[in-house]
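Take a look at the following structure, please.
All protein chains but one are shown in place.
Order of writing sets the chain letters: A, B and C. Residues in each chain are counted from 1.
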Amino acid sequence: MTFSAAVLGASGYAGGEIVRLLDEHPNFVVEYLGAHSREGEALGDVHPQLSGGLRQFGSNDVEDLPDVDIVFLGLPHGSSTDVGIALAESGARVVDLGSDFRMDSAARYQAAYGSGHPRPDVLADWVYGLPELFRDDIAGARLVASPGCYPTSALLATVPLCSAGVIRQDAITINALSGVSGAGRALREDLLFGSVDEGVRAYGVTKHRHRPEIEMGIEEATGSRALVTFTPHLVPMQRGILSTVTAPVVDGTTLGDIRSALADKYDSEPFVEVIDLPPQTRWVVGSNRALISPYLDERTGMAVVLSAIDNLIKGAAGQAVQAANLMFGIDETAGLPVAGWMP
Amino acid sequence: MTFSAAVLGASGYAGGEIVRLLDEHPNFVVEYLGAHSREGEALGDVHPQLSGGLRQFGSNDVEDLPDVDIVFLGLPHGSSTDVGIALAESGARVVDLGSDFRMDSAARYQAAYGSGHPRPDVLADWVYGLPELFRDDIAGARLVASPGCYPTSALLATVPLCSAGVIRQDAITINALSGVSGAGRALREDLLFGSVDEGVRAYGVTKHRHRPEIEMGIEEATGSRALVTFTPHLVPMQRGILSTVTAPVVDGTTLGDIRSALADKYDSEPFVEVIDLPPQTRWVVGSNRALISPYLDERTGMAVVLSAIDNLIKGAAGQAVQAANLMFGIDETAGLPVAGWMP
Amino acid sequence: MTFSAAVLGASGYAGGEIVRLLDEHPNFVVEYLGAHSREGEALGDVHPQLSGGLRQFGSNDVEDLPDVDIVFLGLPHGSSTDVGIALAESGARVVDLGSDFRMDSAARYQAAYGSGHPRPDVLADWVYGLPELFRDDIAGARLVASPGCYPTSALLATVPLCSAGVIRQDAITINALSGVSGAGRALREDLLFGSVDEGVRAYGVTKHRHRPEIEMGIEEATGSRALVTFTPHLVPMQRGILSTVTAPVVDGTTLGDIRSALADKYDSEPFVEVIDLPPQTRWVVGSNRALISPYLDERTGMAVVLSAIDNLIKGAAGQAVQAANLMFGIDETAGLPVAGWMP
Partner (left out) sequence: MTFSAAVLGASGYAGGEIVRLLDEHPNFVVEYLGAHSREGEALGDVHPQLSGGLRQFGSNDVEDLPDVDIVFLGLPHGSSTDVGIALAESGARVVDLGSDFRMDSAARYQAAYGSGHPRPDVLADWVYGLPELFRDDIAGARLVASPGCYPTSALLATVPLCSAGVIRQDAITINALSGVSGAGRALREDLLFGSVDEGVRAYGVTKHRHRPEIEMGIEEATGSRALVTFTPHLVPMQRGILSTVTAPVVDGTTLGDIRSALADKYDSEPFVEVIDLPPQTRWVVGSNRALISPYLDERTGMAVVLSAIDNLIKGAAGQAVQAANLMFGIDETAGLPVAGWMP
C-alpha cells in the first residue's frame, strides 16, 4: 500500500530529513516539495546530500499543492497556522512539525510564545504526536502536532516516573544539551562555525519556549501540575540531544522502583530502550531510537535520569513519520532506522 | 533470494558498517560475527549504535565459522592472508577489505608494505574490487580484494583521464584529506581527541602504503606506467575523503575534453556523479556515492580534479557490499544508500 | 624579583600550561622539568607548542630536584602524597595541582576516592588554593592544594549565594559541561577522537570524585552542611567548563538579592566578572577569567547560576600560578592572561 505525501518547508534541516526518510519508506511517495525562499530551486542545490536532486521546489502555498494523502509541515514558528487550518478543512491528513498546534490551550500558547494564538478554537482538533505516550490518540487522528525535540527527550524520561509517582513533578530540573541543527538553518551570527566551535553556552535560561510544552506533556499524562526548571545548552556538534533530568524522589523510592517504572513503560517499545550506563548521543544519532538511563543519588534523594535522542529524527522527522505510520495503520516502525551512525 | 554472510573483524569501524549495511540489505543475512580482542562480547557493547545488540562475537578463526555463502574480512593488515587462503580453499566467496590480496604482484606488495608477501602465488586468485573500473572481473569472481579508501577516491578521479590520454600519468600529484575513522579504532596517542581536534597534519609523506595501490590501479587500467606523488592529510572530522588531483594536461586538452572523459565513463554509473562545483565530503557522507569535479588551470596547464567519498562506505563497507551484489548477480545497488546525512 | 621553579608531571596538559605561563611570567624562572614516562625526552617532543623545546625532562623524583623556590606538582591522583610530604619536610614551597592534599579530613578523602588517605595526619598542613575564597590563607601558606577544575567553577558560583543565605545549600543541583582536556592526556578508548567528536555524554553520575570537594568548599566557607547532586558531562571541545547550578532560593529572595550577593563578593576581583547574559566558555578560554551569570525562575523558585572558566587555566595551571603569586607576595595577576582566544 502506498500513500502520496507532500512536504512543505522542505528546505530546512528537518524538512530534508523527512524527504530522506520518505524516499526510503516502503509506503510513502513524495509527490511535492514546498519551500519559501528556495522556491524554484532544485532539491540537489538545497540538500546536496539527498538523491533525486533534480526535483524542484514549489511554493509553500496550499493552493499549489497537488491532492495528496498526507502533508508534512516543516515551517517556521507561526507559519503553520493558516496552512494547517486550510489543510484541515480540505480533509487532508497533516503532521505539523512546527509549534503552532502543539499547545492544548490558548493560555499555554501565550505562556510559551508570548502572544495570543490567532485561532485558539482549532487547538483541540490536533493531537500531540508523541507515540510512546499518546499512541491511541495518534492512530485515530487526522491532524497531528509533532512534539519539539527538547520535549520529546524530556517527556520520555519524566512521564513514566511522574505517572508512577516516584519523583516529585513540582520540582523537576532539566538541563539539556543540543547539537546545533536544533536551531535550524537560519543565518545568524551566533550559529557561525566561528561562534559555535570549541565552546558551550546556555541560552533561553528560565524562559525557553519548550518549557511550557514539557510541563503540558507531564500534566496531560498525569493530571497533576508540573513545575520544570529548564536550561538548554548549545554544544559544538551537529545532531543529538541529551537531557539530564534531576528531581527529588518521593520518600522511600529506590533505584529499583525507578527502573521498574521505566521498564514497565518501555519494554515493548520498538524505539525506546532503558539501559544502565550513561547514554551517548552518538549511539542514537542517525536512528529513531531513544536511550534512557536512570540513577538515584541516595545521599541527596535525587533521581538523575539521562535521555538521548537524535533531535532531527526522533526529535523531528522520524517522529513525524512514526506518527504518520500510525495514522495510516501501517507498521509503526516502517521506514524508520534503528541503527545509527558511528563514528 | 537471501544469502548468508559472516563478518570477521566486525569490531572495527569498517566491520561495524558492514554489519549495519547487511542488516538493512534485502538479500543478505548476517549469521556470524567474528572479533579478536572483543570475542565473547555483545555487539551492542562494541557498536552501541547498531541494532540487534545482543548478538555475540565469536572468534576470527576459520574453524569457528558456520557454513555461509560469503565472508567479509575486516581484519588488520597482514591478518587476512591465512584466513583468506583457508576460505578460498573451502570454496567460500570472500570479500577482503584488508590489504593482503590487493596487489597484483609480490614486487608491488613489497614496495607498499616493506616486506615480502608470504604467499605471492595466490595473489592472482583475487580480483581488485572497484566496480566502476573492474565490474566484469568482480561479477565473475569468487575472491575479491576490496580497494583502500584513498585508492578508491583517487582512481575514480584519475583513471578515466589517463585512459582518455588527457593528463600525463607520469606526473600526478594527489593531496588527500581524510577523516579520522580512516585510521581505524586503534588506541594511539595521535588519535586522541586532544591530539586531533582543531588541527591538520600531513603524514606518510612520500611513503604512504596506498600510493603503490593507486599506481597499480592506473597501470592496470591503462597498461602504462604511472607516477604519483601522494600526500595524505588527517582532518578533524569522523568520515570522508577528499582527494585533490593535480596533473599536467596533454597539450591541447580543454576542460571540455576532461569533462567528456569523465562523463563518458560515469554517466550510467549509479554511484558516481560528475558535478561542476567543488564537492564537499558532507554531501556524500552516509552514502555510497562518489562526487567528482574537474577544473583546468589554463595558465599553468594543470588539471585539478576533486573527488569526494565516505571513506567507510564507498571507501570500505559499501564498496564491499557493492562487489558482493555483483558476485551474486543481484542488483548492484541493493542495500546501498544513495542519500547521505547532512547536517 | 625572580624565583626559581620546578614542575613535576610537566608532560601532561596542565603541566604544559604551567610551563607556558611560567615561561612568560616576570617573576618565575623554570629551572627543572620532571616527567615519568617521558623522562629523558625533550620538551619540544612532548609539548611541540611550547618554546625552548630543547629543554629535557628529568625524573619526578624529589632527589633529582635542584634547590628551587617553588615546586608545582602536576602528578596523577595518588602520586603527590610522598613527593608532597618530602618537599614539605625539605622546607620548599609547593603547589599541588593533584587531589592528594585537597581534602580537609580523612573521611572526606575516603568519600571522594573510595580508599583511606595514606597520611591523614598531614592534611591540615595544606591550604585549599582558591584565591577568591581563601586568599589570606594562601598568602600565608607554604603548602597549597590547588582546587579541581569542576570545584573551581562550582564554588565560585555557589559560595557567595550560600554565604548570603539566598539559596538552599542542601538542595543544590550542578550540571557541568567539560572539554576533553579535563580528562588529561591518558590513552583511553573513550577519549579517542572517534569516541568523542560529535557526541555528548554524562559520566560519573551520582559518584564523581569532585562532588565531595565541592561540598567541602561550601561547608568550609559557610560552616553549614551542603548537599550537591553533581552530574558532569563530556563535550566535544578541547577546553572550558560551564557549570549550570540550579538551587531553590530561600523564600522572598529576588534576582536582585542574588546579583548583589555575587557583586559584593566579586566586584573587586581581578579574575571574576559577574555578567548578565549566559557566559560562553569561548569567552574565557585562554585566560584566567571566570564569568558568572545568575538567573531566577520565579515560577519554580529556582536560582540558575552559570559559571564559565578555562579548565586548564583558572581550573588548573593559572590558578596554581595565582596562588604562587600570593605565596611570594607579588602582584596576584602577574603573568596571568585576562584576554582569551576567540575564535
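Throughout what follows, a contact is a pair of C-beta atoms (placed from the backbone, for glycine too) under 8 Å apart; a residue touches a chain by one contact, two chains touch by 3 or more.
Every value quoted in this text rests on a predicted model; they were computed, and no experiment measured them.
Trainee: From the list B:Ser4, B:Thr231 or B:Thr333, which touches the chain that is not on show?
Mentor: For the chain that is not drawn, the touching residue is B:Thr231.
Trainee: Looking beyond the chains shown, say which of C:His47, C:Arg102 or C:Lys314 touches the absent one.
Mentor: Within the whole complex, the residue contacting the unshown chain is C:His47.
Trainee: Among B:Val29, B:Val205 or B:Ala263, single out the residue that touches the unshown chain.
Mentor: The missing chain is touched by B:Val205.
Trainee: Could I get the residues of chain C that touch the absent chain, sorted low to high?
Mentor: Residues 13, 16, 20, 23-24, 47-51, 180-181, 197-198, 238-239, 280, 282-287, 337-343 of chain C touch the chain that is not shown.
Trainee: Identify the residues of chain A touching the omitted chain, counting contacts across the whole complex.
Mentor: Contacting residues on chain A, toward the hidden partner: 13, 180-181, 185, 187-189, 191-198, 236-238.
Trainee: Mind listing the chain B residues that contact the chain we can't see here?
Mentor: Chain B touches the missing chain through residues 171, 173, 175, 177, 179, 194-195, 197-203, 205-206, 227-229, 231, 233, 235-240, 242, 244, 246, 248, 278-282, 285, 295-297, 299-300, 302, 304, 306, 343.
The working rule: only the chains that are shown with their structure count from here on.
Trainee: Identify the chain pair joined by the greatest number of C-beta pairs in contact.
Mentor: Comparing chain pairs, contacts are most numerous for A-C.
Trainee: If you average the CA atoms of chain A and of chain C, how many Å lie between those two points?
Mentor: Each chain reduced to its C-alpha mean, chain A and chain C end up 38 Å apart.
Trainee: Got the chain A residues that touch at least 2 other chains?
Mentor: Residues 197-198, 238-239, 280, 282, 285, 343 of chain A each touch two or more of the other chains.
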